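Only a single protein chain was left out; the remaining protein chains are all shown in position.
Each chain gets a letter, A and B, in the order it is written, and its residues are counted from 1.
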Amino acid sequence: MSTGTIMAEGLTKVFRIPARRPGFGGALKDLVKPVLVPKVAVDDINLRVEVGELLALLGPNGAGKSTTIKMLCGILTPTSGRVEVNGIVPHADRTANARQIGAVFGQRSQLWRDLTARQSLEVLRDMYGLRDSDYRERMKEINRILELEEFWDQRSRQLSLGQRVRCDLAAALLHDPPVVFLDEPTIGMDVVVKEQVREFLRDQVNRRGRTVLLTTHDMTEVARLAERVALIDHGQLVYDGATAGLRDLAGVTWEAHVTVETVPVAIDVPGLALTGSDGTRLTFAPLPAAQGAGAVLTPRHAIRRLIEYLPVTDIQVEEPDLEDVVRQAFRTGR
Amino acid sequence: MTAHFSPRLVLPPWRAMRITVIAELTQPSRYVPQLTMLVTQLALTWWLWRALYAKVTESAGLNVSQATSYALLGVLFLQFKSVDRSSNGDAMDQLMLDGTIAYWFTRPLPARRWYLIRMCGDLGYGGAWALLGYVVCRAIGAIAGPPTWAAGGAALATLALGLVITYYLQAIVDLMCFWSTINDSAVMAVQLASSLLSGAFAPLWFFPGWFQRADGFLPFESTLNTPLSLYVGRLPVSALGTQLAIQAAWCAALAVFTWWLWRRACARVTILGG
Partner (left out) sequence: MRITVATAVHWTRGFLQGWRVALRISGANFRARAAYRGDFVTALAMGLAWQASVLVFVTVLLTRFPGLGGWTSGGVLLIVAIRLLAHGANVMVFHPLYLVPKLMQQGALDGYLIRPMPVYRQILLYTFPLSGVGDALSAVLLFAFALTRVHLHWTPLMALYLIAAVIGGMFLEGAVQTAVSIIAFWRTMPLAVFMWFDRMIATFGNYPFSIFPLAARVVLTGVLPIAFIAYLPAAVLTGRAASTGVPVWLAYASPAVGPLLYILARYAWYRALTRYESVGG
């Protein structure tokens, strides 16, 4: 498979929106002489995704994630800045770029409503000019993981959301592209199907070495899928690095909830700080690296230590809610 | 770069024309109303024109057989544009509104070519209905044959060019969606204009002189009035040369304009949602 790197430099997109003046007089004025107001959707974003990497683009609604990904796909032309996918400028040479990318835009399906899913995929086969043998092979492989044959002879109008997105994933990967863009692909899905899709994506990235850029709201998705995450807020890149590092940035950590037989008089567990107590239920958090001895404790080591030092009857580790992490990150990022 | 010209990449996408056929023929709720409406309209049109000509032998240069044939063929012509994509969620303004148009730009097919393929599917399907109606009406004698083989051939030639012009006009209206998705009125305006000003509503020959002259400046007349007038013999075959020239001029002008619009549209893609 050919290489697939995504590169964006100084990416900016400014929309000109007609202003709405209030009142009836304003409405008439807008009719006769409208005023255009510039709105900066994406402001000077620098991004680089290497071959075989999965980058999650995180951000609140209206942050500019979808606009960014559309510029990377070549659908929107940036107002300024440079974009290159695998050496090709997407908006300049859409046809060539189309052969090397696959895209799924959540909530918008590529499938034709009155055709069966399989017929839709056949139309796409014709569009990409795939040989029948290649097509059959690809379908076999995709079907193995996504299990499409249960419903691919139903009209796409009748498919559930999960089934439809699985078909859209198949459609995006039919021509074996090295780069895949996913704009909120699992939005609105149930947990089982979400996990199925994530399995599929992990397989595509790890085994097949595809480059994947994913936008999402879903914190669990980021936690489970991406080692690297980029945070976008108000069109600007607030954070770009390891997912684990995001927690460090936000200063939010995991917590261990311990239930003890009897509460000891003095509680002193090295590397951990007591952050709360409720009768026999105690809450511990790891001490930051600077204060404690050596590096921050991992949950596994903390559990061992807690059991060593306290009469533990029940122990529970709570990973920080990425929601809180992100919220905190936005606050510190500003 | 040679990949662009290999037959495997140019021809197969045209198979997508069958999307329209599959969508329309697999749902009785689509073709049953279409058949009913067509039969009713043909019958009523026949009765109307026969009734109008009850006391008159000729008017505006058309006798009863010519006027009736013209009017019925006009109804059949409307079948070309009978495919309604909005109920499939496939209409241009819907694609723009829900953002599905984004996929048109991530496929290895220029958006323009994809649009052409789909329109050919639609026109082909509608044309099959028109042809079926024509054969049946000829069989029962409702529509008369052309006066000469030459007239028939001339009508076919001008019809072909007329369909090309129809395609460009529809493309222009659809391209307006890239600038504003609120274009229902423009769509209806062109639909009504094309049915009235082309002669599908009623033979243009009956309209006052000033109306016909004004209509001559617009492309609609050459889409239908020209072929039908040649068919019924209202225009002599000798007029074919001039008519073809007019049509060719419109084709060229509209083609250039449409090409320019596509370029502007592709640069201007704005999809809702951030």
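Note that in this section a contact is a pair of C-beta atoms (placed from the backbone, for glycine too) under 8 Å apart; a residue touches a chain by one contact, two chains touch by 3 or more.
In this text the structure is predicted, and so the values were computed from the model without any measurement.
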Residues of chain B in contact with the chain not shown: 27, 29-30, 33-34, 37, 40-41, 43-44, 47-48, 50-56, 59-60, 82, 84, 86-89, 180, 182-186, 188-189, 192-193, 196, 201-202, 206-208, 211
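Assume only the chains that are shown with their structure count from here on.
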Where chain A and chain B are represented by their mean Cα positions, the distance between them in whole Å: 46
Interfacial residue positions of chain B with respect to chain A in the complex: 4, 6, 8-9, 12-16, 19, 22-23, 26-27, 88-90, 98-100, 102-103, 105-110, 114, 266-267, 269-271, 273-274
Complex contacts: residues of chain A adjacent to chain B: 15, 41, 61-67, 70, 73-77, 94-96, 98-99, 101-103, 105, 107-110, 112-115, 119, 123-129, 131, 175
